[in-house]
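A protein chain is absent from this complex, but the other protein chains hold their places.
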Amino acid sequence: MNQVLVSALQLGISLFLAPLVPGVINRVKAIMAGRRGQPLFQAYFDLAKLFSKGSVYSRTTTWVFRLGPSLGCAAALTALALLPWGAAGGLLSFEGDLILFAGLFGLMRFLTILAALDTGSAFEGMGASREAWFSALAEPALLLGLASLACTAQSLSLAQILSGPGIGGGRGAAVLLAAGAVFIVFLSENARIPVDDPNTHLELTMIHEVMVLDHSGVDFGYIQYGSFLKLWALGGLLVGILRPKTGLWAADLAAGLGGMLCVGIATGLVESLIARLRLARVPQLLVAAVAMSALALALSLVR
Amino acid sequence: MTMWVEGFLVILILTNLWLLGSSRLLSCIAAVSVQGVLLGILPLVIRIDAPLGRLLLQAGVSLALKGIIFPLLMLRAVRSVDARREMEPLVGYSTSLLIGVLLLAVSLYTGLRLPAPAEAAPRLLVPAALFTALTGLFVIVGRRSAIVQAMAYLAMENGIAAFGMALAEQEPLLVEMGTLLDAFVAVFVMGITIFHINREFDHIDSRKLSSLKDTPQ
Amino acid sequence: MILLSLVPPALLLLAGLGAFMSAGRPRLSHALGAAGATGASLLGFSATVVQLAHGGAEAFSVPWNTSIGASFSIGFDALSGFFLLPIYGLSAVCAIYGFGYLGGHNADPAESRRHGPSWFFFCALAASMVLVVLARNAVLFLAAWEIMSFSSWVLVTHEHEKEEARQAGITYLVATQIGTAFLLVMFLVLGAAGSGAAPAATLAGTAGASEGAVLDFSRFASAAGTAMVPVSGAVFLLSLVGFGTKAGIVPLHVWLPEAHPAAPSHVSALMSGVMIKTGIYGILRVLTFLGAPQAWWGWTLVAAGAVSGIVGVLFALAQHDIKRLLAYHSVENIGIILMGLGIGLLGMSYNAPAVAALGFAGGLLHVLNHAMFKGLLFLGAGSAARAGGTRDMDRLGGLLRVMPLTGIGFLVGAAAISGLPTLNGFVSELLIFLGAFRGLSLSEVPLAVAAAAAIGALALISGLAAACFTKAFGISFLGEPRTTQAREAREQGPFLVIPILLLAAGCALIGFLGPYAVSAISPLVAQMAGIPAAADFLAPAREGLRSVAVAGAAVAALTGALTLLRVLLQRGRPVSKAGTWDCGYVKPDARMQYTSSSFAQPLTGMFGWLLRTVRTGKSVDGLFPAEARFESETPDVFSRRLFRPVFRGAGAVLSRLAWLQHGRLQLYVLYLAAALLVLLVWRLA
Partner (left out) sequence: MILTLILLPACAAFAAWLIRSNTIRRGLLLSVSVIHAALVTWLWVDPSRFPPISAWLAVDALGQVFLGITSLLFLAVSFSAVSFLRRESGTTRSDPEEGFLFDNTPEALFSACLLGFLSTMTLVTTSQHFGLLWVAIEGTTLVSAPLIHYHRHHRSLEATWKYLLVCSVGIAFALLGTYFLAAAVPAGGINSMTLRGLVENASRLDTRWLKAGFLLLLVGYGTKMGLAPMHTWLPDAHSEAPSVVSALLSGALLNCAFLAILRIFSVASAAGLAHFGRETILVFGLVSMGVAAGLIIGQPDYKRMLAYSSVEHMGILAVGIGLGGLGDWAALFHAVNHSLIKASLFLLAGNILSVYGSKKISDVRGALRSVPVTAVLWVAGFFAIMGAPPFGAFSSELSILRAAVESGSWIMVVVFSLLLAAVFAGMVSVLVRTAQGAGEVRKTKEPTLSLVAPLSLLALSLILGIFIPGFLDRALWRAVMLIGA
């Protein structure tokens, strides 16, 4: 019972804090660029503004277009409910929930792509095609990475996997490799540099942004919030892999939140230090991620 | 008596060489008809012990068919079309003769080594028979004229018949049946067909008889 | 009781005959065929359900043509029953669809006069599939098998005025016949091993009528583990090739992408949905004759599955003919099934019961699921092609607005085949994943490697499949219609809609009732994996599927809530309609939309070395470019680079023999002499 309460609490905190991470990232980038940058809570203001706006829908679109944002956001929420924070597992965690975790983001992506194609715009089609392309390559990297961790943890539930000794354990190398792969997946899935530039302004170069060109108002708010949740979830996964565990849930939670802060800072640093990759080179990065996680799996297989 | 037999057999062998060497249709026909006559007489001189009536009958029929009727038929065929001689054969005549000698050697070698089919058979009979059969076969392959092929077929039959005589004691009926019926086929069916061939294409060169094939034209 | 299970196929045949006889009166034969097929199949379906619930295996055998080792032996067990369900179910649904589909274009009487034969062979196909899974004697099995192939050939060439259909027919017949040759040899090897190859007994023909005919399955099964051991490896390979040709394992799949598009849609649905599954059934049935599996069998299956899955989905991505695309996805899904079974076999051979149970459960369940969503997708594609007048996705578009129900159905199918939660595809793939993960955490390195390979392949496949079906649905059902015919498309009437909705409901249902599905097939898993307590090993998976269902419900609820919230928020605020954002371009046009080819281009480009897409057309150049055209298509590389050359070569070599028949009599006679001479030398000297 207590367990469930804790998980619920954690879920609540995540839902509330998710929009903060982009703020952190932007702030880091601003500092690196020597600017003051936008306020830390900018994302909250944006969401508030979007939710209070009306919307414009394209005449081409059908109900699929309107279903996209809500379903995507809902899927992200549910995925977050699977994510454990230390000792206390996620609300719905079970043997093999990591596959559901991946599957839910797959569902989110599926709907986003369809919504983009629903507008019949060539640009959004282009973005959809690139999204499908990258995610198809990211999927094996994520699952193989998780597989190596599962192999180490002798379990299939995220709760067990992420409550492992982390980097402190005997298999530092494997965990590090897996973490690296997951970090690359994290960057590409969340449309971050070096894969995608969140504040590019040329349709031809966008990937994620171009798919949502036609969404406005509440729907766009859902999309934004969904992407924050996705960022939080994958970041949480990364943190869970790396951070050392104490038995106490409060300490774990604190460590987790600290970890999220670090993830935000790290992302910010990456974005300000690395230039965006040429589109053709992105797959190589992802294939490299697959290779890393495969190697991690190999390392954890050798006993 | 054996002297006679040997003599006849030598003549038989000579007729084969004649058949091989002659380019004129008429002489081919002549050669084979001589063979027919010889084949008719041979039984009489080989086996005195068998009932004379049957011997005479067999001799008569064979002689009549192979020696007379069929050659005449062929003569008519030749006359009906003014093709007196075999136009260029697959194998030249001199070569044919050489091959004939070769065949003779082979048949002598094998024939003399074969276990004697029957005691009474004269030594030269089997080789001569083999040689005749082989010659017939070779001429069928080596010539183009349908008439010559028919004649050669008859020669081949003669050879087999000659071999049969070696067995005539054991299987008289078999031998007679074989030779007669075969001669009959050769005579009638082939003769008739050759007539048709003449009617159809006014020549008897069987090269024209090669339109049915599967090799791409 | 067991004989009663022959009633539905008999009824099917009767209906078919009725339709055939009354071909002169199209309406009558049409109604007769459709109603008969549907009724008989439904009867069979319910009977099978009852039998399965009642459980237990039955067999029945009477002597029949004993001289050729035959006997009329049929049997029912969990395996047969499991395959009977999709056969009957899909036959019924496809018959309903076919009623509408064929009925559509009976404009000219000559056409409609051919419905009689078409229905006859449809019923024959269904009946023969039933007999295939019921047969317990090799000869009976092969007879049913061949009739199945033959009737499906007739159906594939239903529109045989089209060269395309005739060619597809030839490819299909030759492929399936070569496969059958392997099966013949396989069964005969089994028979020889089973009967101890006692020549005397076989000569007498009625070899031991007491313990059944020589080619009875019971004979094979009784020799399993003893007499079969020496031949088991060979038999396994033979069955993999023979049945794999029917199932469409790469590179034996070449006939699928030809035959499925050529056939009428209700037929392609039936063929792709269940007929190719008889290949899987065959492999499973043969495995029961071979005793304990060897590790390399599992390896082979996993490898074959991974290759088929990846190659299949890649070629699917490259297609723009929607039915070709679906055909290639059948190849992919067969690959997934094989991977599941392979994991199961590995689990058995390394005696890891949990792995075995999960692998078999996943593979078997995927058979059922694929039957559902592939049938659904083919029917949907059929309607779309009928309405839009073409199978080329690049000439469709915007169909969802004009055919909403078909669109929803197709969307559900697309999500299901992409393995998205919470639909049936996800359930079976989850099971296979679980099996693979379990395999990882065991200390058997070879097993773990195979499992890792399976995980990687499955992940890649599901990613690519998602890409492929966002393309298939997005390009043909969303956006602006690209042609006027697509714009004027309409729903094709109730008979073409109801089956689609039924199947869609089925997909969602199994997705949410995953746990019950698993417990339903656990007896079969126990039989196949040889572990009585399979249910216990599947328990955690059941728990997991329960939470998956909860999660699915949660997603649905949240979506509803968010939509409601949106409505509330938008109340009183301006909600307007406008054109799609065109980035400032003045005259956007429907033909400027992304096409299926362009959508898939990044991925197909990446794998161009395998796909070898053929591009024709000239590029746009100059300041004032003249009209330019560009076409790309991806024919099957295996048939082009592997089979066609081989067959051409063999044909060329063989037809060299034609010079034998040169027409020159002298040489013919020489042949005789030569033959005689050779014989005399060879035999006497």
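By written order: A, B and C. Residues from 1 in each chain.
We adopt the following convention: a residue touches a chain if its C-beta (ideal position, glycine included) is under 8 Å from a C-beta of that chain, and two chains touch if they have at least 3 such contacts.
Only a predicted model underlies this, so the values are computations on that prediction, with no experimental measurement involved.
Asker: Thinking of the complex as a whole, which visible chains are touched by the chain that is not shown?
Answerer: B, C
Asker: Hey, which of C:185, C:449 or C:520 is the one touching the hidden chain?
Answerer: Selected residue, touching the omitted chain: C:185.
Asker: Looking at B:77, B:128 or B:156, which makes contact with the chain not pictured?
Answerer: B:156
Asker: Pick out which of C:46, C:67 or C:351 touches the chain that's been left out of the picture.
Answerer: Touches the omitted chain: C:67.
Asker: Could you list which residues of subunit B touch the chain missing from the display?
Answerer: 115, 117-119, 133, 137, 140, 146, 149, 153, 156-157, 160, 163-164, 166-167, 170-171, 173-175, 177-178, 181-182, 185-186, 188-190, 193, 196-197, 200-201, 206, 208-212, 214
Asker: Identify the residues of subunit C touching the omitted chain, counting contacts across the whole complex.
Answerer: These residues touch the chain not displayed: 64-65, 67-70, 139, 142-143, 146-147, 150, 157, 160-161, 166, 169-170, 173-174, 177-178, 181, 184-185, 188-189, 191-192, 197, 199, 202-203, 205, 647, 650-651, 654-658, 660-661, 665, 668-669, 671-672, 674-676, 679-680, 683-684.
Throughout what follows, only the chains that are shown with their structure count from here on.
Asker: From the C-alpha centres, identify the chain that is farthest from subunit A.
Answerer: The chain lying farthest from subunit A is B.
Asker: Between subunit A and subunit C, what's the gap in Å when you average each chain's C-alpha atoms?
Answerer: Roughly 36 Å, centre to centre.
Asker: Just give me the whole-number Å value for how far the CA centre of subunit A lies from that of subunit B.
Answerer: Taking the mean C-alpha position of each chain, the two centres sit 101 Å apart.
Asker: Among the residues of subunit C, which are close enough to touch at least two other chains?
Answerer: Nothing qualifies.
Asker: Please give the residue numbers of subunit A that touch subunit C in the complex, ascending.
Answerer: Contacts found on subunit A: 51-62, 64, 66-67, 69-71, 73-75, 77-78, 81-82, 92-97, 99-100, 102-104, 106-107, 109-110, 113-114, 117-123, 125-126, 128-130, 132-133, 135-140, 142-144, 147, 150-151, 154-156, 203, 213-214, 217-219, 222, 283, 290, 294, 297-298, 301-303.
Asker: Which residues of subunit C touch subunit A once you look at their complex with the stated criterion?
Answerer: 397-398, 400-401, 411, 415, 418-421, 426, 429-430, 433-434, 437-438, 440-441, 443, 445, 448-449, 452, 455-456, 458-460, 462-464, 466-467, 470-471, 473-475, 478-480, 540-541, 543-544, 546-548, 550-551, 554-559, 561-563, 565-566, 569-570, 573-583, 588, 590, 592-594, 598-603, 606
Asker: Could you please specify the touching residues of subunit B with respect to subunit C in the complex?
Answerer: Those in contact with subunit C are residues 90, 137, 140-144, 149, 206, 209-216.
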